[in-house]
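For this depiction, one protein chain was excluded, whereas all remaining protein chains were kept in their positions.
Right, chain A next:
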Amino acid sequence: MSRTARLRLFLAAAAVLAAALITAATELPGFGGHHHPYGERAVAAGLARQTANIISSVNFDQRAFDTLGEESILFGSVLGAAILLRLARDEGKRRAAAEPVLPTTRLFGATLLPVTLLVGGYLVAHGQLSPGGGFQGGVALATALHLAYVAADYRVLKRIRPLAALDVADALAAGTYAALGLIGLAQGAGYLANTLPLGTFNQMSSSGLVAVINAAVGVEVASGVVVLLAHFLDQAVEIVHNGENR
C-alpha cells in the first residue's frame, strides 16, 4: 500500500473513532465534579461485601471475570516470550562473567533488596484493605529480586532466583484464579461470585473471595514477571550463537 493510501486510511479510521469517542463522552459527568454515578454504586457494592479497598472490590469481585481475562493475557504473553526466547538449535550458553560493581551501587542494591521485598509482600497482603494489591505487589516483588543483578552480577541473581519453582508457580496461580470461580458456581451463585465468608470490615481476613484471588494474582504476577525477565536476561547475558566466539 502506498504512503498516501495508508495516510488516507488512517485519517478515515481516526475520524470515525474520534466521532464515536466524542459521542460516547457527551453524557459523562464533568471532570472532577461531585456527581459520580458509577463510583457511588461501586462503593456501595464494595462496602456491602466488607471490602475496604473499593478498587480491589471492582477488580476481584464486581468485575472479577474481566480481571481473569487480563491475568490470562499476562500468562499468555509470558508463555509466548518463553517459547520465542528458548535456546535455539544453533545457540549455546556461556557462563556469565563476574562483573565489577561500584561499592555505592552494591550498598544501594543490598539495602533496597530486602526493603523492596517487604514493600511488595505488604502490597499483596493488604490488597483488600489499602491501595495496591496482587498486581502492584507482584511487580514490586519481581523488581526487588532483580536488585541483586544491580548490586552484584547475573551469577548472584541466578543463585537467589528459584526459576524452576517460579515457572510452576506462575502456571498454578493462573489456573487457581480460574478454579476459584467454581466455588461460586458450586454454591449456585454464578462463576466468580463472592460467596466466601466476608469477615470483619477493614481486617486482613475480610472481603471473602477478594483476598484469595488477590493472593493468587500476587503469586502469578510476581513469578510471571521474574520468568519473563529471566528469558530476556538469558538472551542478553548468557546465550550466544554457535558462530559467535565464546
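Please note the rule applied: a contact is a pair of C-beta atoms (placed from the backbone, for glycine too) under 8 Å apart; a residue touches a chain by one contact, two chains touch by 3 or more; residues count from 1.
In the analysis below, contacts and distances are computed from a predicted model.
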Exercise for review: Name the absent chain as its UniProt record does, using one of the following: "Sulfurtransferase", "MrpA C-terminal/MbhD domain-containing protein", "Sugar ABC transporter substrate-binding protein" or "Pyruvate dehydrogenase".
Suggested key: "MrpA C-terminal/MbhD domain-containing protein"
Study note, to complete from the structure: Checked against the full complex, the residue among A:139, A:163, A:178 or A:193 that touches the missing chain is A:139
Study note, to complete from the structure: chain A residues touching the chain left out here are 32, 53, 55, 123, 131-133, 135-136, 139-140, 142-143, 146, 225, 228-229, 232-233, 235-236, 240-241, 243-246
